[in-house]
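Inspection log for the structure reproduced underneath, given as structure tokens.
Entry: chain A
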Amino acid sequence: MLEVRNLSVVYPDGTPALQNLSISLGTREVLGIIGESGSGKSTLALAIMRLLPPDANVKGEILYNGKDILGLSKSELERVRGTEIAMIFQDALSAFDPLMRVGPQIVEKAVIKKALGYEEARARAIDLMRGLGVTNPEARFDAYPHELSGGLRQRAFIAMGLFQKPKIIILDEPTSALDVITQAQLIQTIRGLKEVGLSMIFITHDIALASTICDRVAVLYAGKMMEYGSVHQVIRRPIHPYTQGLIESTPTLSSVRRGLKVMKGYLPNLKSLPGGCRFHPRCPYATDICRSVDPELAELSDGRLVACHMAADPK
Partner candidate 1 sequence: MANVKLNGELLFGISVILFFTITSFFGKYFIPINPSVQHLSAAFQPPSWSHPFGTDYLGRDVFARTLEGGSVSIEVGVAAGLLTVVIGGLVGIFSAYYGYKVDITIQRVVDIILSIPLIVLALVLVALFGSSIALIVFAIGILTWPSLARITRAETLSLKERDFVYAEIVAGASGIHVVFRHLIPNQAKTILVYSGLAMSSATLIQAALSYLGFTGGSVSWGFDLYMAQQYIFNGSWWMTFFPGAAITLTSLGFYMISEGLRKMWR
Partner candidate 2 sequence: MSSPPFLSLRNIVKRFTKVVGGQTTLISAVDNLNLDIFLGQSVGIIGESGSGKTTLGKIMVKLLDPDGGTISFGQKDITRLKGSGLRDFRASVQMIFQDPYSSLDPKMRVKDLIADFYRLANKKPTREDILRQLELVSLDQDVADKLPHELSGGQRQRVAIARALSLNPKLIVADEPVSALDVSIRSQILQLLAKLQGQAGVTYVLITHDIATLPLLVDYIYVMYAGSIVESAPTRTLIDRPLHPYTKALISAVPDLDGNRESGLPIPPGDVEEATHSGGCKYYGRCPYAMAVCRDVEPSLRTVEKGVMVACHLLDR
């Protein structure tokens, strides 16, 4: 459905945010993009939606149903955005105009674009919100953004994203600002969307969270993809040292029994990346070749991709 080919993004100030990234999203699939700050995960989302600053240097292709998003005209782009591909991000409060009620904002684009009647749109929005788990949706429709709790606001945001019935929805850290229980509620809702046939790109820094909902994952570090495969492969049996380190050093309830390992070092400054493999200063297996040559993504026998000189092929 969506194919990103060799995407590279350099910001106007010279920061290399993404390097040669290639991923693909199939129908009814949830692809997880896992990364920390500076990994390029949000840049990827913005690139797909063409929301990067106009003077950013963008190379590569983003193919949606065969057509390159990066080459679309303004009118074609406006048609794709919202109706075909939608995006939700972390801070739902800033996504809404604080002076307008939530309901009108949810239906706004559809009413303007497809000339959907307001009453019809309102009914549809209320149904949608109910389906997303919003209690008392009629009242919420008329509420102002600040009157809703974080969880409700996020659901309203999702309703806004889904309103025009897109095929793909990108979720950038949708639950990071929420409590664990609200997060669990939202994940359940998102799983429901998957059942209904939506394809999703789920961006998060929480690898455990990704494992509960994603089918395949891509692990990004400092702008480059380190590992790419199914959740079963990458998260249950990680091969790349960064993935391994991330899993072993994330505090989870099972780490209480397993014990928590510590990943040494700092996240690199994108403007002054280490030579060779960008992860080598923090890697317990780093050798000379790691310090001098940046590894290419290689396909292993189980079908996953790993960018590591020391990756042992699982037999």
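How were these candidates chosen? In short, all candidates are chains of the complex that A comes from, given by their letters.
Just so we're on the same page, a residue touches a chain if its C-beta (ideal position, glycine included) is under 8 Å from a C-beta of that chain, and two chains touch if they have at least 3 such contacts; residues count from 1.
Please read all numbers here as calculations on a predicted model, not as lab measurements.
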In-complex contact partner of chain A, selected from candidates 1 or 2: 2
Complex contacts: residues of chain A adjacent to candidate 2: 36-37, 133, 135, 143-144, 147, 149-152, 179-185, 187-188, 205-209, 211-212, 235, 245-247, 249-256, 260-264, 266-267, 282
